[in-house]
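Here the complex is missing a single protein chain, while all its other protein chains stay put.
First chain written, first letter: the chains are A and B, and each begins at residue 1.
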Amino acid sequence: MSYQFDWSVLFSGQSGSWLLQGLITTLQISALAWLLALVLGIFAGSFRTLPIGPLRWAASCYVEFFRNVPLLVWMFFWYFGVPPLLPQAVQDWLFDHGAEFWAGMFALGVYHGARFSEVIRAGIQSIPSTQFEAAVSTGLTIAQTYRLIIIPIALRLIIPPATNESLNLLKNSSVALTIGVAELTFQTRQIETYTARAIEALTAGTLIYLLLCLCIAALVSRLERRFAIPGMIVQMRAE
Amino acid sequence: MKQVLRVLLITVLLVGINESARAQTTLEKIERTGTIVIGTRTGSPPFAYVNKNNDWVGFSIDLVEKAIVPVLAKKIGKSIKVEKKESAPQTRIPLLTSNAVDLIAETMTDTQARRESVDFSITYFVTGAQFLVKKGSPINGIKAAAGKRIAAQQGSTNARIIRERVPSARLVEFPDQPAAFQALVQGQVQAYTNDGIQLAGLKAKAPKPDEWVVVGEFYSYEPYGMAMRKNESDFRHLVNVGLMDAIESGRYFEIYEKWFGKKGEVPYPLSAETKRFLQMQVVPK
Partner (left out) sequence: MDFQVILNNFGFLFFQGFLGFGDFAGGTLRLAIPAIVLAFPLGIIIGLGRLARTRWISFLATIYVEFFRGVPLVMVIFWFWFIIPNLLGVSLPEYGVALTAFVVFEAAYLGEIVRAGIQSVARGQVEAAAATGLSHTNTMRHIVLPQALRNMIPALVTQFIVLLKDTSLASIIGYIDLTKAAQIVNNREIRPFELYLFIAVVYWLCSYGMSRYAGSLERRLSAG
């Protein structure tokens, strides 16, 4: 093999601090986008199960519109398409304060919100309708029923698929490099350009993503056991 | 399948090196296959790009086809096909080291750091970094970039220099030229820095070329070379002979005129100084 490995590039010069900066940016943009996606997902997911036509229709439009177009295209939309619609002063402020980060965050959050909503809708639909009827018959309004009964149960039921979606969001944050967000993949490539060491840089990036995902998955599975509702979650285990 | 794959990945990750794969030199490969594979760009007019008829053409592709390939064909004694693959700043060196391509012919600057990984031909084009701004912008050079929002291309030498010399500039790095230019048009950034010739190309193609100006002294020196795998002096010699013959016979300047002349894609007259520099690289036969 013609390739000579030189792992020292990862520890010399600025490589280490770049990787760290990249990791922090990845975590920041993912965390903010995750919150946005969760809020949008809960609203859209609940609306789609309501017996109120206009709300259901609006939520369906949102979901179908956003999740059926590649994230890459949405990145360009939020970064290049939206700012010209804002007042000049807001534009200037945004451009001076990391517009690419916020555009990337919105792109990720809104796109994954549409995907989250499908998970949440499935969660709500898997709750026996007797729960809903019982809650309404005690005198709760529909909004109260959703807020106090349905959504708390649904959120616990959907922990496994929601974790998958969250990890997808984390990994998809790498697409933000197309609009200049200096996240982890961006920094991995940066190391490559400064040191001409592609495979070492790539290995470092891959391992960091892998560790991050495994840690989150492990953390969530502990949470899942803690929040499990007895009798409602069938633990599916490999034989 | 999966076990095999896993073992492969782990072998590479942990053990790294085995010496079985590389058995032939580039020249032997070209002789055997009758093909030279070059790595080049699809979006760097006029060096290498896909034109209106969707043909992959450009100045550096012409140099390979009209200057280097004839020399190789003469040496090997049979005709040679040119196969083009896309290369980008992040992929071009791995493309070479993994044998996927034999020669990088695009806007690649010859640097000492890169020479640790690959070998370069003689310099075939000289440029330097400048700024593209809207007409009337206060930015007129690298000093004025302080505190401003500057776009650069990811992985370029320019981004690195800006970061080191003007740390107060807010640098936004884009993966490709159109994204950076779009950001300049809309005001996300106040200037876009790249090699002067690439900015001239961008300006020439812009919907309203008069609105844009290329400003500033060259704040970097960007000599373009063609890159090859390391330690293959036979092959490198032939590539150099191809370029030197073209410069000496004047064919280089014909090709230059076609792309950069008054009627070319991007008018960019050759300075007497650069012409002299190119000619001085030609060693006697």
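Definition applied: contacts are C-beta pairs under 8 Å (C-beta built on N, C-alpha and C of every residue); 3 or more make two chains touch, one makes a residue touch a chain.
All values derive from a computational prediction rather than experimental measurement.
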item	value
Sole contact to the chain not displayed, among B:26, B:97, B:117 or B:130	B:97
Residue in contact with the excluded chain [from B:43, B:147 or B:269]	B:43
Residue ranges of subunit B at the interface with the undisplayed chain	1-3, 5-6, 8-9, 12, 20-23, 37, 42-43, 45, 49-52, 54, 56, 85-88, 91, 94, 97-101, 176-179, 181-182, 205-207
Positions on subunit A where the hidden chain makes contact	1-3, 64-65, 67-73, 76-77, 80-81, 164, 167, 171-172, 174-175, 185, 198-199, 202, 205-206, 209-210, 212-214, 217, 236, 238-239
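One rule holds in what follows: only the chains that are shown with their structure count from here on.
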item	value
Approximate Å spacing (C-alpha centroids) for the pair subunit A, subunit B	37
In the complex, subunit A residues that touch subunit B	1-5, 76, 79-80, 83-84, 91-92, 95-96, 99-100, 177-180, 182, 186, 189-190, 192-199, 203
Footprint of subunit A on subunit B - complex, ascending	12-13, 16-22, 89-91, 93-94, 97-99, 113-114, 116-118, 149, 151, 154-156, 160, 170, 172-175, 179, 182-183, 186-189, 229
